[in-house]
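In this view, the complex is presented without one of its protein chains, the others remaining in place.
Letters A, B and C name the chains as they come in the text, with residue numbers starting at 1 for each one.
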């Protein structure tokens, strides 16, 4: 047992602030690190201490393990919380922390490595009796072997890089004629991307559901799961919306999958928070996909239905505390949905849209939580992720949660950059989402509906035209007369426009 | 059963918006009414429709029953939600609504009247078997009678106006020699304030706890309670902090008091949301104090632990729906605390502090809800209540809830006006609040601790001095050079101060 | 006197007829509106028209007299066409960004690669610059057949939205 008094948060954006919030509630001091592009980022202002660790590109700052450990030592930090992304699944970094007497808040370097290698992870799961997608357990040594195995597994299959991630080194093979070329392509891409041309073969599950289980393990060997998250609404292999419970789930399936998730974690003596990702087909067959050995972006929906602060549990477990609850103490109350707010142009192939935030109007009230980091006047840097906020709602049941999400999205106004808010509103209106009858092909399938523009009343357009007219006149006015230092103190104005009308 | 499609919200401020949020989630259209002082108020912008109903003083606008009903009829509103305060407990208004074919969202005029008369309410409760504070059941007819009854009840006693409220027409009598003069004073004050000099006598409970039970009744005669709220932290007889569960409560006492609350409501065939207020002494004796026949300011803490949207239930019940849950379906999960954010100078006898809001930084993240209506640049009018926001936190247990509240109060920055935020932070730090060992004398008792100024580090002062220095120089700069139309687009600046240094 | 305002593809003629503090009588094309209009320095408008409450926010874009307008459900591109812009328009100045012979990015970012040099012949559709923003790379193509006449940026340079990167003749 070693009490943690100070935590360095080796991350930025919403997750850095989210972690610091819990630190503050636990009386733990916080150290922020930031790149040169992030001097005005909210996490710098939220932390007790803040240190610059290098230039804007991640490789030179947020991925600079040595520099971060140096700051941790200099500030006397007891522990480092890596958040998600960046160094969170870097076994080498975890090892360096421990060599320097700093607690890495996450599992052991060995477990990170074991689960980071996809073939190794598959083998471990098979040993633990967890169903995996049919395919190879070893990396493919020759193209002949590939053909043989693919014929056994049956087309279609996925050829995947063992060291893979982010969709790189991955090939879908539907046709026997494509086998050789696809294996070659996957291997060469894997070599280029990861310096390792190992690939393996998996049966391709078409239109699967992406369902994951949250697990928590302590140093005493206790493991519990905190139920599932349905994460099938994705664009460009990135999640957009998550919910719990999953509309697909049955109590029986939840029990079986949860049990498997716990066993998977126990097999590797997992300590901390982790996620077991499954593919589930429409017949409710489920297959282990991968394990994420860190906090997930979508962890708040689990927090909302179980009432457990996952970051707090991570810290307690890292201190050596035993989990204070057992599986039978946990239950899901109501329904939670998360929408990810990206700074992007949803109408234009989800192209990122960095820029300067003009105004933000936060959605508030019953059942609404936002975890964000942008503020009015903030310039979103071009170097990092385009997710600027997460909107989480809770309600007694799924229908109410959808209505509440619509209300919250309606209230959520971010101007100055394009965001995914309107697109998310359309999803909430779509029949497939409302019925809960959707899988990972949801966005593709509903493409037309989701991109259709809402019909707008003529008088609404006329009001916009009137507003523009007044704004324009007012600007002429202002540039001549506004000598005020504090415009904020006089925001609502009844201008006397008359004097400018002659000039028009 | 009559489906409600449009609701006129006869209120302003946070409660108007809170009600409209639920309307939006239920697909119900909303009509705002506003006084001339409230044109820029948030509820006007949040509603679908908005109508001005008169000048700033409440008596000429928000209390103008005929005008409000006229707007309701003109807009085709099916129902009026009165919120709290203003017309919410006005039987005459409820009667007028029903005469005009508009649903008044609240109990019947008869029940409002019966519970509005304090003597009548006491009699009703005695009949229902609910313990009341020992004292008279009839109004006092003579001073002799007063002396006789006070001697029976035993000193100290409260002499209270039957038509009373807001602390007017109330006298505490500790000493036999004061009886006659106190009764006289109370009667003349009551006559002046309410046009009715009826008074009654109650035993004075010193340092009681103020604990109330939320109840919900439907038109079919079902009544449930949604557990208690502890409301003992008060200043100037106004609540500042509420929490649920009450630290004083035992499961047995909760059951008994809850049962009495339900019986009290059933006795009067109560329909809608209401609150039974009790005084509880340190020996856990409890006495009926009064019934509030409307939504309470502090209803969100009940919503948070029970998961029930109380406004939605009010609307469903008003439509004639049967309650969809029974007493045994309800339970409290975790702990919720509400802090009321007043625009006031807590250091200066809680004097109201209207003015212009400069910046607002909302507290966000896990377990935090705010219900407010102020926004940046908004000028708080002098005519209405000084409560600008409610901050509600939830956590797994009371200790965690207090820490979360501290974190949220720390994040909550409202500049431009003085607020109660710092004072509330001090309450969260006080030993008596943390131990849960407090009653209605809490603020008085902890006065010294609550008003002590936090010691501040010297270097923090020096940073303020540096900031002021730079701001001052910058202002000189700006007034000469800033011709920009959109300062918000360039908020963070690295000014080159040099050119001004010569001028200083 | 009226001015013209372009909203998406519609051009409307607007004129203020009367004003009494925040109560305005405005003519939009042939329709006359009596509105109660309040606004603030940040471009937030609250308009009440025949009892309906409208919230509109205008954010000025980089181009003068161009705005993004945010309403309840939609975002519009709005442009004020006054005498000056009509003059510029007629002269062909200040027209569409990303015109026929230039390549630009609608978003700020960083130049990853410029696979062409000045003087290189290119065909319509050839990639001439790759821009990275927020962990995503986008390829920008030549809009016409021609010869690269000017390259205004270099690799690793950060760029603004709508900045002209490459010119082709």
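Rule of thumb we're sticking to: a contact is a pair of C-beta atoms (placed from the backbone, for glycine too) under 8 Å apart; a residue touches a chain by one contact, two chains touch by 3 or more.
Note that the coordinates shown come from a computational prediction; the quantities given were computed from them, not determined experimentally.
Engineer: Where does the absent chain make contact, in terms of the chains shown?
Structural biologist: A, B
Engineer: Kindly state which of the options B:5, B:220, B:324 or B:415 is in contact with the chain not pictured.
Structural biologist: B:415
Engineer: Which one touches the absent chain: B:353, B:420 or B:440?
Structural biologist: That would be B:353, which touches the missing chain.
Engineer: Please identify, in ascending order, the residues of chain A that touch the omitted chain?
Structural biologist: Counting over the whole complex, chain A touches the hidden chain at residues 31-32, 39-40, 44-51, 75, 377, 485-486, 488-489.
Engineer: Residue by residue, what part of chain B touches the chain that was omitted?
Structural biologist: Output for chain B: 343, 345, 348, 351-355, 358-359, 382-386, 410, 413, 415-416, 418, 422, 453-454, 456, 459-474, 478, 487-488, 490-494, 496-498, 501, 504.
Just so it is clear, only the chains that are shown with their structure count from here on.
Engineer: Going by the contact definition up top, give me the pair of chains with the most C-beta pairs touching.
Structural biologist: A-C
Engineer: How many Å are there between the centre of chain B and the centre of chain C, using C-alpha atoms for each centre?
Structural biologist: Centre-to-centre distance between chain B and chain C: 47 Å.
Engineer: Taking the mean of the C-alpha atoms as each chain's centre, how many Å separate chain A from chain B?
Structural biologist: 38
Engineer: Starting from the mean Cα coordinates of chain A and chain C, work out the distance between those two points in Å.
Structural biologist: 32
Engineer: What are the residue numbers in chain C that touch two or more other chains?
Structural biologist: Only 22, 38, 40-42, 52 qualify.
Engineer: In chain A, which residues are in touch with two or more of the other chains?
Structural biologist: Touching at least two other chains: 358-359, 410, 416, 478, 487-488, 490-492.
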